[in-house]
Each structure stands twice: as C-alpha cells, then as structure tokens.
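Before we start, here is the structure in question, set down as structure tokens.
Yeah, one chain of the complex is gone here, protein chain that is, but the others are all in their spots.
Read from first to last, the chains carry the letters A and B; within each, the first residue is number 1.
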Amino acid sequence: MRAVQLAVDEINARGGVRVGAVRRPLQVVSIDTREHEPGIPIHDALAALEKLLTERRPHAIVVGAFRSEVLLAAMDVVARYRVPYVVTIAMTPAFEARIASDPVKYRYLFRMGLQSEYFAGNLARVLGYIKSRHGVSRIQFVHQDVLWAKATVGFLEVWARQAGWTVVSSDAYPTGATDFSASVLRARTGRTQILVPVFDMPQSGVLLKQVKGAQLPVAVVGFISPAVPATAWQAFEGAVDGMVQFVAEPGPLAVRVLPKSVHFNRAYGQKYGEEARLRLSGHGPGPSYDAVYVVAAAIERAGTLDPDRVAEEIRKTDTEGVIGRIRFNEKHQVVYGGLPSETAISLAFQWRAPGRRVVVFPELAAEDEIRLPAGVGR
Amino acid sequence: MSPEYRRERLDRGIKVRSEDVFVLAGWSELLYRAGPRLTATVLLLVFPLLRPWTGDYWQTVFLVALAMMLAAVSWAFLENVGLVSLGHSLFFGTGGYLTALAALELRVPALVAVLLGALSGSLACALLLAPVLRLRGVYFSLVTFALPLLLSRIIEATKILGGTEGLVGVPGLGSLAARQYLLVMALLATVFGLQRLLDSDYGLVLHAIRDNDVGVRASGIPVGRWKLAATALGSLPASLAGGVLATHYHVVGMSAFALDYSVLPLTAAVLGGPGTMAGVAVGAALLVPLSEVLRAFGTLRVVVYCVLLVLALVAVPEGLFSLARRRYHQFERWVPV
Partner (left out) sequence: MTEVLSVLLYGLVQAAILLLVALGFSVTFGLSGIPNFAHGGVYILSGFVCWYLLRQLAWPHLLAAAGGVAVAAVVGVLLYWLVIRPVRRLVLAEVIATFAAGVAMLELFRWMGLVTYDFNLPPVVAGSVTLGEVTVDAHRLAVVAAAAGLGLLLWWFGRATRTGLALRAMAQEEYTALSLGVREDVVATVSVALGSALAAVAAVLVLPLGLISINLGYDAMLVALAVTVVGGTERTAGLVLAALLLGMTTVAASVVLGPHWSEVIYLAAIVAVLAVRPSGILGRLKELEERV
C-alpha cells in the first residue's frame, strides 16, 4: 500500500495524470478484504470488492486480490463491472489460464507480479546450478497448501526427478500452521541435503527456527516471506544464515543493474523512514509501485478514462520499472526472464553473516557465488 | 413514614380490548394485533423493489441478511428442543456443498439443485448428529463446535470436494430479485410456520424434551426419534440459506464452514431473544447491516459481535425482541405500596 501511495504522490507532484486535455491528480481509495485470514469466507471478500466497485467507482484497481480462490472468483466480478485490474501479488497460473480461455471477457485483467511457472523456472535454474557445482542430490520440498505454492512445487518435483534428484518428500502445510516438526523429522530420516520451502505466511519463519534447533545438515533454498526484509537477520537471531532466498520481484533491495530500484529504495526510505525501508518485503511493493505508473501512462496514452481504451493501452505497455523491462505477453502477464534490459527479473540473494543480503541470481545481477553450509555436498 | 413505591406492570388497554374475537371490533384493534407482523412482511416483500434507490450493494446485503436470518431461526428452533449448536456453519456449509454437487454433478437446474441441496443437507446433518443427540447440553454443543472444523480439515487434507479451492462454477439462480424472493418466502414460511409449530402440542413435547426428557420418556414418547426429526426440520432453513448463497457467489469452499457463520446466528439469537422465531430474525436483521457498516474496521467487527453477545447475555438475557414485545403489550408504572 505504501509503495502505491509513493508512486501516486510522485505522479501528483509532477502535476497528475493527463486525461485528454486536463491534468487530474491521482487518488487512492482502498478496501481491506481481510482475505489473508484463512478463515474468512470468500463471500466476505467478494462483498468487500463489490462495495468498493459500487460505492467508490474506481477507474482502475491495482494490487488486487491475492488469495487465489478470491482472485479467481473476483475475475468475474471485475469483468462484469468493466474496471482495469492489475494484479501484483497473486501468483497462481490459473489466472492466465482463465484470461486465455476468454480474452474478450477478461480484457481488463493484467498481472505485473511474478507467477508460479516463472518462479519455479528460476528455482530450477538455481537448484540445477547448485547440484552440478556441489554434487548434492537429495531434495525435500516444504510448502504452503495454496494454489500458487502447490503449482510451483508440483512443477519442481517433476523437474527434479527428471534432473536426477532424489525427492525425499513434498510436505504441504495449511495456511497458519506453526509446527513443522514433521518435515524436520522427515529431513533427518531421509538425509535431505537441500530443503526447498515455498511459503508466504509469517508463521513460516518457525521452520527456519526448527531447522536450526534440530541442527539439520541442510542448505535452505527457497522462499519464506518473513525472511526477506533486512530486519529478518535480527528477528531470526541469525537462523537465516546461509539461506538462499528468492525475491519474487525486485523492490526490497537496491540492485545496481536496475536503476529504478535504487531510486525506489531511496524515495521509500525518505518518505517512510529507514525502519520501514528495511522492512520491505519481497513480493508486492515493487510491482505495485510500477503498476501505478503503468496505469497512469496508459490513461495518458488513451487520452480518456474509458475502461476499454485504458485496458487496450495497458496491453501495449513497454517501459522500464523497478522490476525491469515491463511488457505483457498475450495472456496479459508481464514477461520475466534473465536480462533486465529485455524482461522483468526476479532475484535471489543469500544471507551472510553479519546480516548482509548478497545477490546471487540472475547471473547479470549477481554479486557473488552461492556458498553451501559446511558439511553439505563437496 | 414516607410512602414506598413498587413497579407495576399491566397489560395495555388496547391489548385487552383486542383479545380473541374482539380484535374485529375496530381498525385500531386490528392494526394493533396485525401491525407488527404486517409491517415486517411488507418491508421484506418491498425491499427488493427499492433497488433503483438503494443500489446493488445494499440489495446484496439484504440477500445475505435473509440468509443469516434463516440460519438464526434454524438455530433458535434447535435451541427450543434443548440442542444448542455452537457450530451452525455445519448446516450452512453442508447445504452449500450439496447444492453445488447437485448442480455440478447431477446437472439439474439451479432451483432444483438448491431444493435438493437443502433437503439432503438437513438430512445429512441430522444423521451426522444422530449419535450425539442423546448427550447432555454442553457435550452436544462441543460436538457441534468440533464438527464444522473437522469437516473443513478433512476436506483440506483429503482434497475431496475441491479441497482448498472449493467447488467453482456453481450456476446462478435466476436474477438477484429471484433469489431474494425465494429467501423471503422461505423466511416468512419458517418464522410463522415454526412459531406456530412451537406453540402447538408438538411444540409442547419439544419444550418438554428440553426441560425434562426423562419425564417425556416416561410418558411413552420416543425421545430419540423426536430429537432426530426436530434436528432435520430445524436444520432445513440453514441448509437452504447455504445453498442459495452458493448460487449467488458461484462458489463454495471450506470457508462455508467458517466460524463467522457460527457466531452470527448465535449472536443474533442471543441479541434478539432466544425463544421466539421472530426475535432471532430481528436480531439477525440488525446484525448484518451493522456488520456491513463496520466493514471499514476489518476484524474489529467480530470483536463487536462478541462484545454485543456478552452484553446481551449478561444484561438483556431475554433478548431485545422480547423486551420490545413486552413494552408493546404492557406498560409499567410506579405505584405506592
């Protein structure tokens, strides 16, 4: 939300958005659907969306729903109300599948954030590199029982078996679970070498605590949302040491090859304070900030607020943002790849004592090689 | 010695004058008796027609309110038999899932699916609860608390019935107005019908079962079977509500068994006044719009429900509706002793 507000303030400081002949300021209205709580009924979240759409009549929506079930149900609501809708957090591939199935009905929906297939692809590349370099072969997946994580791990499992890994197990935990002992036990008996967590819930940090407590001889490579911000080193009392953490989109780190990310970090720190900047998480702020600019630019190019025209202009976007080069494919998804000048990119960094985050992927942005903990691999 | 006073409560004149056949004596007597019920019924029937003025959003709130009123009435009916359910979302969710199944697997038209879902839902729940109906108060409630949680975890773990994503693509049931009127009819039938039932000899037996089931058994009435029948009947409105909402949102998931759907009928019933069907319906009718208005406060809503619940239990145990009714029929005054 703060990222969005930052972008809005920057645009307004430059005079607002030009709609046809008039410059108008951008205004943010928002509603909290509470959907991150697993117990909240979808009905409730959808009712909140309808309330926003009928009462405040926004001209565009950014960020959008992030719980997959809510998003998929919301797609129909948004299509009915004809509002450009740019998703920046939800990662489920079912989103594009729906858009592809009926491009005319869903022409208002876009996604800026990373999606599971790209994510899995990046993970596979890094894991493959680790395997060839360090000679490990026993892998275990631990993930959250939600669509995007299941899709990611599903893809990875298939890939891993084909690439010659021994998959010890694939453990699914419901959202909100706080005890990962089952996986710790399985890791010990299965002699896991690489542990791949895929979680976007604060409780997932407990996994790292338990791994350290049990002194498991593993390297952790994956995505645990609470372990992304700079403050995580202290919060975890060093349990993140050595973890290779993926960041869905750039934002929380200032990366040299992405000049906009440097600017974003600086501006964010100036506006909200250094403490807030250190707490930036890895999934959301970057693309949300960019999404505001994309929508504003689309409105200017369209010269009107008419949803069909704006949506058409969003589709033709080709600009540079915090996340890299922003271009949509035919399924309305921003293309992610390895070259910041050609595509948006997704990073991975490794935690090193005494609390540094060293970028290790993609190759062009990497500052150092990946190092495995002592006792794992060659 | 200064005079002491006591509080006296008397029936109003108009109430006495309009008792029995004398209600036909004049318009004021007729209106006094029929007024409240007539106003409520007219309001329910007319609200969907006010769409151009209220907007779509409040019409949807109306639909949800109707569903919750049905759930609350269902709760109250069961309470009259002595079965207090702390997990009413069980009936709601079962109705929703079975409706979705009927529509998606059996491919029947939406209306048939809703009716099928409601009937089979109430039967299924009655059968599910059959083994524990014989338990004493608290223990029965504990089971009702555990069951919806159990079902939703089983769905999550075994991934049946769509797992965490739920069943999508449930067909809609006509227009919004059609759904609203379906529920209005159901609500009117339920409130007036069940109240009639409870006031009759059948209801006498049910109340007796609640108060002293050993005595009832001693009179030769098979308590177990009566409880079972009452459970099936009582859970019908809630299952229907679940089914209709499933067709409205086109999706049914584990969240149909959420705590929200258990707490609301409970709060509505306690607030409105357990005991009368109309009372709990009024309670629900107050709570749902309240919760919409409080939407901006996010989770604080639930806190408000719960605080209201505790206050209602402690301070107004008879419920607001009973309080209002008493004021309507009787007046109070101080008289010297």
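The rule we apply is simple: a contact is a pair of C-beta atoms (placed from the backbone, for glycine too) under 8 Å apart; a residue touches a chain by one contact, two chains touch by 3 or more.
Computed from a predicted structure; not experimentally measured.
Asker: I'd like to know which visible chains would be in contact with the absent chain if the whole complex were considered.
Answerer: A, B
Asker: Going by the contact rule already stated, which one of B:65, B:232, B:266 or B:287 would touch the omitted chain in the full complex?
Answerer: The one listed residue touching the chain not shown is B:266.
Asker: Pick out which of A:179, A:274, A:308 or A:342 touches the chain that's been left out of the picture.
Answerer: Of these options, the touching residue for the absent chain is A:179.
Asker: One chain is left out of this view; which of B:14, B:45, B:108 or B:132 touches it in the full complex?
Answerer: Selected residue, touching the omitted chain: B:132.
Asker: Give the residue, chosen from B:44, B:72, B:86 or B:252, that touches the chain omitted from the document.
Answerer: The single option touching the absent chain is B:86.
Asker: By the contact criterion defined above, which parts of chain B meet the unshown chain? Give residue numbers in ascending order.
Answerer: Where chain B meets the chain not shown: residues 84, 86, 131-132, 134-139, 141-143, 145-147, 149-150, 153-154, 156-157, 224, 259, 263, 266-267, 270, 297-300, 302-303, 305-307, 309-310, 313-314, 317.
Asker: Name every residue on chain A in touch with the hidden partner chain.
Answerer: Listed in rising order, the touching residues are 37, 145, 171-174, 176-183, 185-186, 188-189, 202-203, 205-206, 209, 213-215, 226, 232, 235-236.
What we mean here is this: only the chains that are shown with their structure count from here on.
Asker: Quick one: which bits of chain A touch chain B in the complex? Just the residue numbers, please.
Answerer: Listed in rising order, the residues are 31-32, 34, 37, 39-44, 46-48, 50-51, 54-55, 68-69, 72-73, 76, 145-147, 174.
Asker: Quick check on the complex: what are the chain B residues that touch chain A?
Answerer: The contact residues of chain B facing chain A are 55-57, 60-61, 64, 153, 156, 164-166, 168, 245, 249-251, 253, 255-256, 258-261, 292, 295, 298-299.
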